[in-house]
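Apart from one protein chain that is not included, each protein chain of the complex appears where it belongs.
Let's turn to subunit A:
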Amino acid sequence: MSTMTLNAGPAAAVGDSTAEQNLVNTKADIKTVGSPFCDDAKLRMRNVNVFYGETQAIHDVSLDIGRNQVVAMIGPSGCGKSTFLRCLNRMNDTIEGCRVEGELSLDGDPIYGAKVDVVPLRARVGMVFQKPNPFPKSIYDNVAYGPKIHGIASRRAELDEIVENSLRRAGLWNEVKDRLDKPGTGLSGGQQQRLCIARAIAVSPEVILMDEPCSALDPIATARIEELIDELRENYTIAIVTHSMQQAARVSQRTAYFHLGKLVEVNDTETVFTNPEHELTEAYITGRFG
């Protein structure tokens, strides 16, 4: 294969139709390779299609996310990673014109369907967003927000305990224990993101979805969060979208590679990064596009 990049411009596309060009252009017949299914699946997704109005953003994706597993989702920008992730806790419901088809279930309970109540579902499947989004409230109230609305704690002491525990697990307790009543928006970016993680785990979800949680952070804050993800794996199932291959390699057990709305390859993280099965995956991880 040549070393030419894929987006080398129209001249290259017309003049020299390389194997890679063909790869990208053959959108129609991408079949998922590797091992998308596992025995002990926490989340099961079968034949998922997502549409934004007329345009289809996700094409026939089937994937399992195993219990207490970290699954990384990688792929070029616009390939549908966020869209897919947001299907798992129905955050796509908030987007007008977005339609989700397919079978999705959490521990065997369906995620979509007329009878499903999204409120308890989202309490079971928490989410951490790309940009830290603490509420303009005190640090304490940020973490206590979830337990309060779900009636998890009945007494103040219980609530205090949940807040402290969540902040400890998010590795933020020591930094903020003296200023719990200060606004959460006054923290640094990395601290804010850990606050958001604490806020998410305060409602004791079963699954945590993370959409590029470190993209707004510096390397040190990133390292702390990666450490945290590793610890959280003991109790939670985690799906993380990331643009950093190193991050995917460091924190995840399995890696899913998306391309143009299709799931190209799912394998053990090690396999994906050392010996990818699909040539598109190889092209992406060796940095030839994306």
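Note that a contact is a pair of C-beta atoms (placed from the backbone, for glycine too) under 8 Å apart; a residue touches a chain by one contact, two chains touch by 3 or more; residues count from 1.
What we mean here is this: contacts and distances are computed from a predicted model.
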Choose one: "Phosphate transport system permease protein", "Acyl-CoA/acyl-ACP dehydrogenase", "Fe-S cluster assembly protein SufB" or "Ferredoxin". The correct choice is the protein name in UniProt for the chain not shown.
"Phosphate transport system permease protein"
Which residue from A:Y52, A:F129 or A:F273 sits in contact with the chain not drawn here?
A:F129
Which one touches the absent chain: A:H150, A:H243 or A:R288?
A:H150
With the full complex in mind, choose from A:R67, A:K137, A:H243 or A:R288 the residue touching the hidden chain.
A:K137
Among the options A:G53, A:P120 or A:G189, which residue touches the chain absent from this view?
A:P120
Contact set of subunit A toward the excluded chain (per top definition):
89, 91, 94, 96, 118-123, 126-127, 129, 131, 133-137, 145-146, 149-150, 185, 196, 199-200, 203
